[in-house]
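With one protein chain held back, the other chains of the complex are shown just where they sit.
After this line comes subunit A, so read on.
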Amino acid sequence: MERARISARQLFMLAILFEHGSAMVIPLGVDAKQDVWLAILCGMVFGGGLLFVYYRLFTYYPNLPFTSYSQRIVGSFFGKVLALIYVLYFLYISARVLRDFGELLLTFAYPETPLFILNAVMMLTVMYAVYKGIEVIARASQLFFFSLYWILMLGFVLIIIAGEIDVRRLQPILEEGWSHIFHVVFTQTLYVPFGELVVFTMIFPYLQREEKVWKAGFLALLLSGINLAMIMGMNVAVLGADIVSRSTFPLLNTIQEIRVANFLERLDVLFMIALIVGGFFKVGVFFYAGVIGVADLFALKEYQRLVYPLGISVLFLSLAIASNFAEHIKEGLRIVTIYMHVPLQMIIPIFLLLIAMVKHQKKERKGR
């Protein structure tokens, strides 16, 4: 762990940017068709439950990151194995998000640029930020929080003015029933982006005042859940469920529909900015958690030494994980969800929390 402190406000903004990150631009939970907004809100509610688990774990060990307290909970050996798994998970997901980001840029803006170049430029920036530490990332999030929000507001207002929203496209509500919604929630929207907050178990200990973790985290979850539901709902209301479900980036198509007064059109650049800002924070937070985790696990004093080797590994991993876009997406929806998100975001943290609770009760009894 580095010696750093961030405020609750910074944590809140960082979490918001992290949540919006790629979730805002990808077709999130579109299998729910016109009820996608409902699927996201349900995902948020259950995501709140997961966040509570991470928070409880943190209250037992307020000064330790996940990789340290896992060793306290299940013993040194198993704890280290767990920590290693988590560190690899964080690094792998940061490579995945980096790939997402590169693929998106390549598809619509830079068709002739090699993926490696785009990913490399992004990764260099992320590596620099991580090298500088969590305080710098947190301060950057304060800056970008407002710019991102401003862009979102502007886009939203323009869409309304352009008169493209037709709420009838959101009807009929619950055409396939609740079971279908929950199927989408438990296979998609719960894990990305809400369950991904598990990475913040590495960042909570940096908070100045630990009692504010719950409030900041919960508010961030709530706000980003509502925002994402609104964004996807807006996409459906503008484009219709069918186009949204076939689109690689629905938000881009929605923004392209804006046509105000014959000159405010083709505002794709708004989408670009949102994509790059969100991508930076998502890759950055995952990568930071990975780097800090490795340093913590192997008891390195200066985590900075790890930034370059691990950064370059992540960069090459992002190119190697899939040979095409379809494969990348399929892996993300099927394999990663079942074999990584479900155990690492849900099963193991709940399991650890139960053990920690039992242990602490025993301790209390002994203390008495």
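Just so we're on the same page, a contact is a pair of C-beta atoms (placed from the backbone, for glycine too) under 8 Å apart; a residue touches a chain by one contact, two chains touch by 3 or more; residues count from 1.
Note that contacts and distances are computed from a predicted model.
From the list "NADH-quinone oxidoreductase subunit I", "NitT/TauT family transport system ATP-binding protein", "Spore germination protein KC" or "Hydrogenase expression/formation protein HypE", give the UniProt name belonging to the chain omitted from this structure.
From the listed options "NADH-quinone oxidoreductase subunit I", "NitT/TauT family transport system ATP-binding protein", "Spore germination protein KC" or "Hydrogenase expression/formation protein HypE", the omitted chain resolves to "Spore germination protein KC".
Quick one: say which of A:136, A:243, A:312 or A:333 touches the chain that got left out.
Here the residue in touch with the unshown chain is A:243.
Touch as defined at the start, partner being the missing chain; which of A:113, A:147, A:208 or A:361 qualifies?
The single option touching the absent chain is A:113.
For subunit A, which residues touch the unseen chain?
Residues of subunit A in touch with the missing chain: 107-113, 117-118, 121, 124, 168, 171-172, 175, 239-240, 242-243, 253, 256-257, 259, 265-266.
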